[in-house]
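Sharing a structure here in structure tokens format.
Every protein chain of the complex appears in place save one, which is left out.
Presenting subunit A:
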Amino acid sequence: MSGLGPHDLALASVAGDPGSPIHRRDPRSKLLALVAVTLVAVSTPATAWPVYAGCAAVLAGVAVAARVTPATIWHRARVVLPLVLFAAAFIPFVREGHVVGSVGPFDVTAEGLETFAGVAAKTAIGTVSAVLIGATTSFPDVLRALERLRAPRLFVLIAMLTYRYAFVVAGEVRRMRTAMRARAYRPRHALQAGPVGHAASALFLRAHARGERIYLAMAARGFTGTMPQAVPLRLGAADVLFLAAAAVPP
């Protein structure tokens, strides 16, 4: 059996209450609303704290209405947040200004701390917005929304195929790893990592061959370069209201 188990790509799946008023909104309204919140947060001056508070309040409201728990948000956000915050953590040391303390030989400035706090707030708001889109909207719905919002169709097609075949490729990786372990492969140092490289190239070749077969299967059913649209979306009054309610307050 190829493909991933139910837990492996849980980060991309819908969470919370699938019947909530947020989950039921047209994916376009959610995408636009949460992108708007992110844009407001990133384009605001670094120390405009009331704006950050407004954004956070909207996100908290959405999370509560959708019954997405703080644990779920943290579980998903921690994939991105620490990386960005790690990069931002150098700001208090490199920004020049009024020195308020020091860590070892490095001085910390008040301006640097302020900028760091602003960057951290922007990052957190952007990440949580993305997490909430993912938790309240299935990936196919996000793609449909992008397509209707006139995102480049090639981009949407690539994202769609990547999502679909991530499961298949991950299944192949898992089977390859099992096959290597079954023949007692247990690398102890870097010099024994060669087989991993061979496995990676085999995986690449398999993925390439699969790409060709998928194209044949698409062409066999009349594909000529444009993806047809099957599932209609409906933007109702409630969706517009949600968009306004989420995007205006910040």
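Criterion: a residue touches a chain if its C-beta (ideal position, glycine included) is under 8 Å from a C-beta of that chain, and two chains touch if they have at least 3 such contacts; residues count from 1.
We take it that contacts and distances are computed from a predicted model.
In the listed set "NAD-dependent epimerase/dehydratase domain-containing protein", "Energy-coupling factor ABC transporter ATP-binding protein", "Acyl carrier protein" or "Cytochrome c oxidase subunit 1", the entry agreeing with the UniProt name of the missing subunit chain is "Energy-coupling factor ABC transporter ATP-binding protein". Only one of A:Ala193, A:Ala219 or A:Leu241 touches the chain withheld from this view, namely A:Ala219.
Within the whole complex, the absent chain has one touching residue among A:Pro18, A:Pro140, A:Pro195 or A:Gly236, and that is A:Pro140. Where subunit A meets the missing chain, the touching residues are 1-4, 6, 139-140, 143, 160-161, 163-165, 167-168, 210, 213-214, 216-224, 228-232.
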